[in-house]
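Selected chains from the complex are presented in situ; the others are not included.
Chain IDs A, B and C follow the sequence of writing; residue 1 opens each chain.
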Amino acid sequence: MSSVAITTKPKGFDLKAFLANNGALVGLAVLCLALFIATPRFLTAANLVNVGIQVSTIAVMAFGLTFVIVAAGIDLSVGSVAALSAMVSSYWATTANLPGAWSIVVGLAVGAACGWVTGAMSAYGKLPTFIASLAMLTIVRGLTLVVSDGRPIATSESVSFLGSDLGVIPVPIIVLVLSALVAGFVLNYTVIGKNAFAVGGNTEAARLSGIPVKRVLMTVFIISGVFAALSGMILAGRLDSAQPTLAAGYELDAIAAVVIGGSSLSGGVGRISGTLVGALVLAVIRNGLNLLSVSAFWQQVVIGLVIAVAVGFDVFRRKNVRH
Amino acid sequence: GETSAEGGKVTMAISTLNNPFFVDVRDGAKEEAAKSGIELNVVDAQNDSATQANQLATAATDGSVGVIINAVDSDAASAALAPVVSAKLPIVAVDRSVGETKVASFVASDNVAGGEQAAKALAEKLGGKGKIIILEGVPGASSTNERGEGFDKGLAAYPDIEVVSSQPANYDRAKALDVATNLLQGNPDVAGVLAMNDEMALGAIQALGDKAGKSVNVVGFDGTDDGFKAVASGKLLATIAQNPAELGRQSVQMAAKVLNGESVEADVAVAVDTVNAKNISEYTK
Amino acid sequence: MNSDPLLVLDRVCKSFGPVQVIDEVTVEVHAGKVSVLLGENGAGKSTLIKMIAGVHPPDGGRILIEGKEVKISDTKSSEALGIATIHQELNLVPSMTIAENITLGRVPRRFGIINRREMRKIAREALDRLGLDLHVDTPVGNLGLAQQQLVEIAKALSLDARILILDEPTAALTTAEINQLFDVVRNLKAKGVGMVFISHHLDEIAAIGDFVNVLRDGQFIATVPADTDENQLVRLMVGRDIDEQFPRVRTEVSDTPLLSVQGLGAGMLSDISFEVRPGEVVALAGLMGAGRTELIRAIAGADDYTAGSVTVAGTPLARRDVAAATRAGIGHVPEDRKTQGLVLDASVAENIGYATMASTARAGLVDRKGQRKRAEDVAARLRIRMGSIDQPIRSLSGGNQQKAVFGRWFTAGSKVLLLDEPTRGVDVGAKVEIYELINEITASGGCVLMASSELPEVLGMSDRVLVMSQGRIAGELKTREATQDSIMAMAVSNVHREHETGMNQ
């Protein structure tokens, strides 16, 4: 019977299926509507631009992380990698006085190198990705402090550009959109992406089908490192300064964004659009709580609840659709 | 300006509320705001410059008529304040400077001077010689750098005092306990501890146990309630008392004045005092 | 066997740590012929074919392809040599579609960008070869076990290999799909493809095999023609005679039902009512996806149901509560022992003890001595072959693992045994031992409900047969009066009538 049931394809637009597949999006819409009713300040162009800028760093970081999570890994080092990349790129231009135009490339290379190391630890050293990236979280933060000697370094002009405005449009939003497109394309239309899904869905099957599992692991961590680096440079660019504590703890937000967006931590499932929505959910909540002048302490409580409810809703929804 | 303070919303962006010092700053500010009829919206950056940047951007568009900032990091604050500057809102900085950004008023204690006073208090007690260790604040925070500068200045007059180790304990008592314990283990003959705030000084006192106030002297910074208690009990040699509630009150006063179109001083220096066994009774009532 | 062989495993060896699993075995594969590997669970059949598949390169001996020595260091190089392998364990990515699974590792691409249309086309063609009417965009995780096995086969076929290896491809299939598969195999034979085939079903050997290589404990025993008498094959394989393949001892059946299911409905299941009495073995037969597993799981408390009731010895059971079912005397040997039956890294003793751990504990303390003794006793009684009761159960052969799951319910004193494909992938010798366990249960006044896709097993071991179709009980037969044909006729009986309701869930 299943063969019969399964061959049936939806006729026309299936609202129920759409809602079921876009739980986070629905949640986001509800959230925005609630805020729109609660305060007139939410739906102003200026505020929406704010949200866009604010979401950019976590979202870009989370795009890279999506690859790792799809491949059934986790990358706890993204916050530290963001800091080191921003720091080295600033050191390069400001302290070492090397050509500032290259600083972004240098930062991205640092991110790729960090990803390479984490990937190698997990692919060749056979460390669980949780441990490999936990070790890197500490190591890379330590290196950031060593490079900076614990002091902020001014960013180069090209990094500052990443945090500035281009006419009326803030550069972080442009970078965000481009990153989403590139990440989405790579994840869905290229062999790199498909291989990540296969490895995450069933590593052994992937291996037996001739997919180079180790290389796939290396690749997703390098991608994660590069996006983390980009995110770190946007952040530093916005502050015109690379801080030794930059993006500390952001890994948890980025992971939350990916998971709220519908990726499964057990691998094999994930979408860049979902991750973007997940990051937006977090940013809109933070923004809204500030607009509504909710006390800083209660904000943390509310954000935790939202993470739980958003993912809980997603789990519930999926269960109900399957059967 | 054409606005008045009465009834307007002012956003106060604080570096972190996980530290009693800033809770006092906030409370002083709230008190003053209630008096002058200002709606004070306090946001907490949890010591993250980027979070602070986000909060300032929101403040620029959410109907606030003015901003009071206690920067996480002085250099980064400049860029973070850009949206507030372009929204032409008046800015008052409190406790920490904000780089090049032009502010209506800067209300602060003099951290360099305070650092110098702290160093002097310890050095004199040690008779100008001996080994000491330094517990630093959050790396990169301007108060860390400024107090460090003050320590250096103060110690310059005492060439026989040797700083055997200087390590960050992030203004955190628990962190300071472990760091101090370990440093003391490596340097058992230390005679003094110079801590950049009272929380860390108290952590060091725990690490020292009975030695605190006897064979090893500790100096803190801030003048928190716990700090004063430790001075009174003789465990803490001295603390450089800031008056955080006063910092908060003054910052709101300055903001109110600007909003009402009055003129204000560009720099409001709130006094720091060296509080030790001699004058402690004036501070504890 | 006279022509030059396509592939030769020449005196290959393989050890895992100190354990030598394959010891100087020589096997040949010829074009257009099916070379069968026969041996007990753990004899080394899968390990042998993994050498060809590039999973476990041999540590001694040579592999020759058309007379030339080759090194097959990984799966890619095996594929490059024109070898396709269907592994014993399913190797599919559940979250990916059928099309993606079939093209796994060789997605049609240009400059790294995937060509989806081409991907679907390859998949469609592969499914068509097996006559499978599945949509290529269906996620594989939504398919039943048997359908997944067929997709796995389709995937291997789509490689157009000159050497095809099939490791127990029929274990999860029912007769209809097996016949379909054999048609394809014959077709490939005609095209000159050389094949290696592994199965524990001796009748299948005669049906498509050409010659049989018998292994025992990692050693090569003999190569004999596929039409060799079954008893002779069994003797070669296990080193002794097996008197009877289905040693069912029928017992007195009392009247009061022990297990009673009334009006049960859940998911695809609807209106299921029947009773099983003490001393009775009732078989559940049906086509793939008929709903047998769902029924067994609902009774066992593993899944919820929406209508009806389950009663054991007069006491109604709570829904979806395995612990309650266990206390009432139900024991459940699930469909897939690896994923549902065993904690693979835990010891044999622990695996046997899970169902009795809480009930024998005192003040929350595990009765360690008692648990161990009970496990040892039951292991001895069921003749579980192992080195020590403390070794991880992962290291036991499949048949012995299966017996340990039985052992769990023996120790728990279960009176109602629910068996789901109890001998899937189990060798002939171990099968007989499992059948004897079934006899023991009924002899001591218990009863057995057994879902099985192996009709000989159904006919040989049960007293009554319930035939399921489309989630309903299509009819009931006395085993003595039943034949394979009468069961199959009933199994397909109302397929068409139920079509409509079946798809609207």
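In the analysis below, a residue touches a chain if its C-beta (ideal position, glycine included) is under 8 Å from a C-beta of that chain, and two chains touch if they have at least 3 such contacts.
Note that the coordinates shown come from a computational prediction; the quantities given were computed from them, not determined experimentally.
Engineer: Using the labels shown, and knowing each kind appears once here, what does the complete complex look like as a formula?
Structural biologist: Stoichiometry (whole structure file, shown labels): A x2, B x1, C x1.
In the analysis below, only the chains that are shown with their structure count from here on.
Engineer: Edges wherever two chains touch, nodes for the chains themselves; is that graph a line, a ring, a star, complete, or other here?
Structural biologist: Looks like a simple chain-to-chain line, open at both ends.
Engineer: Computing the C-alpha centre of each chain, which chain sits at the greatest distance from chain A?
Structural biologist: So the chain farthest away from chain A turns out to be C.
Engineer: Indicate the whole-number Å distance between the mean C-alpha point of chain B and the mean C-alpha point of chain C.
Structural biologist: 71
Engineer: Quick one: report the Å distance separating chain A from chain B, using the average Cα coordinate of each chain.
Structural biologist: About 34 Å separates the centre of chain A from that of chain B.
Engineer: Quick one: chain A and chain C, Cα centre-to-centre, how many Å?
Structural biologist: Spacing between the chain centres: roughly 42 Å.
Engineer: List, in ascending order, every residue of chain A touching at least 2 other chains.
Structural biologist: If we look for residues of chain A contacting two or more partner chains, we find none.
Engineer: In the complex formed with chain B, which residues of chain A make contact?
Structural biologist: Checking each residue of chain A against chain B gives 41, 44, 46-47, 50, 53-54, 57, 145, 148, 150-152, 154, 160, 163, 235, 238-241, 243-249, 286-287, 290-291, 293, 295-297, 299.
Engineer: So in the complex, the part of chain A that touches chain C is made up of which residues?
Structural biologist: These residues of chain A touch chain C: 1-9, 189-192, 194, 197-198, 200-202, 204-211, 268-269, 323.
Engineer: Looking at the complex, which residues from chain C come into contact with chain A?
Structural biologist: 53, 55, 74-76, 79, 85, 87, 89-96, 100, 104-107, 109, 112-114, 132-135, 138, 142-144, 147, 267-268, 289, 470-471, 498-499, 502-503, 505
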